[in-house]
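This report refers to the structure that appears directly beneath it.
Here the complex is missing a single protein chain, while all its other protein chains stay put.
Right, chain A next:
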Amino acid sequence: MDRFSWSNGLLEINETLVIQQRGVRLYDGDDKAKLDVGVVLLSTHRLIWRDVKNHECCIAMPLSQIILFEEQAAGIGKSAKIVIHLHATPANKEPGPYQHSKYSFIKLSFKEHGQIEFYRRLTEEMTQKRWENTPVSQPISTGTGSQAGRTRAVGIVGIERKIEEKRKETDKNISEAFEDLSKPLIFYPLYCMIVQTSYLWISNLCQAHILLCEMVELSRSIANKIKDKQGDITEDETIRFKSYLLSMGIANPVTRDTYGSGTHYHMQLAKQLGDMLQAPLEERGGMMALTEVYCLVNRARGMELLSPEDLVNACKMFESLKLPLRLRVFDSGVMVVQLQSHSEEEMIASALDNVLDKGSLTAEEFAKLLGLSVLLCKERLLLAEKMGHLCRDDSVEGLRFYPNRF
């Protein structure tokens, strides 16, 4: 291990990266080196190793140091290794992590595999000895900024550090990351080779974003034309357009009519609901809260579930499809599906009867009586009150309804 020198990991002109492998631990002879697991890089000229966590910790050794190398197979609890035997330390070697070592060989322990390919490439490089043909100058110890003209350094360490920082930034502030979408995506393909999946992800996400922007622009243009009644657009075409919007998840700017989104999908759904909800509605006194319907229907489906909006849009079509159900919104904003046969008068009359019978009722008591949800019972009582049949006693003990004797 005393053959290694500290390095900044930047490649020189004419030096090319051949292969790199993560998850490698170095051994000084048979002993584990006093370093953590890191990345080993093979270039045409050197063997480089860098700590994964601390990118400043980077060491390198010229390939000319290598006499021979051999594979050491993996064992139980032991990773596969490559043992590299080395020449004596040259006199002008730059300082490194080890001043001195009693061994003249090192081992690379491949904890995340990759030893087969690495061995193959090392063999190639040691056979070709490309470093002999293209000697490199002394490594530059300071940053490359001002030396940009001198080297075309593809500073791996520098790039990976920037990516790590950017990754942290991105994780924290997504919107900032997406501001980059306006800039050309030059960097990403270059980095994709070196970088992990998440950048492939971001690159694909960016492309999806661009495509989506176009589609939304187009749909807005069409919507405006329809609104202004420009051109001769048939009903069919409008329905088709609405279904495109639906499949993209673009809000429908054309109409906010009572027919909801007016697509065939929702018409079908409405008919299905008409069949499916008859029995449950009758069991529950003719009325169900929309959230209850949502749970019931989706539990029954198991997959290809309905979105809340799908349900609302389908329910809005009950009347136009002449189905015996209605969507109803109470003053409180509570939305229910009710059987059309279930008339308002009946509900109010039954509420009044029950209250007269018991003298007074709270929503909870009424719910227990009828075996229905508290929410809907409260709505019935409120309705009866609205019609003037009941009056309330509102105290900290609760809301209680009495027959209206006025």
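Going forward, a residue touches a chain if its C-beta (ideal position, glycine included) is under 8 Å from a C-beta of that chain, and two chains touch if they have at least 3 such contacts; residues count from 1.
In this text, contacts and distances are computed from a predicted model.
Student: When you check the chain that is not on display against UniProt, which of "Vacuolar-sorting protein SNF8", "Mediator of RNA polymerase II transcription subunit 18", "EF-hand calcium binding domain 2" or "Septin-type G domain-containing protein" does it turn out to be?
Tutor: The chain we cannot see is, by its UniProt record, "Vacuolar-sorting protein SNF8".
Student: Of the residues listed, A:Ile13, A:Leu68, A:Ile116 or A:Ala208, which one is in contact with the missing chain?
Tutor: For the chain that is not drawn, the touching residue is A:Ala208.
Student: Of the listed residues A:Arg240, A:Lys271, A:Arg326 or A:His342, which contacts the missing chain in the full complex?
Tutor: Considering all chains, including the one not shown, the answer is A:Arg240.
Student: Tell me which residue among A:Ile226, A:Met287 or A:Leu325 touches the hidden chain in the full complex.
Tutor: Candidates A:Ile226, A:Met287 or A:Leu325; residue touching the omitted chain: A:Ile226.
Student: Out of A:Asp2, A:Asp310 or A:Glu385, which residue would touch the omitted chain in the full complex?
Tutor: Going through A:Asp2, A:Asp310 or A:Glu385 one by one, A:Asp310 is the residue touching the chain not shown.
Student: Touching the absent chain: which residues on chain A qualify?
Tutor: 171, 174-175, 178, 197, 200-202, 204-205, 207-209, 211-216, 218-219, 221-222, 225-226, 229-235, 237-238, 240-241, 244, 246-251, 265, 289-291, 294-295, 298-299, 303-312, 329, 332-335, 375, 394-396, 398-399
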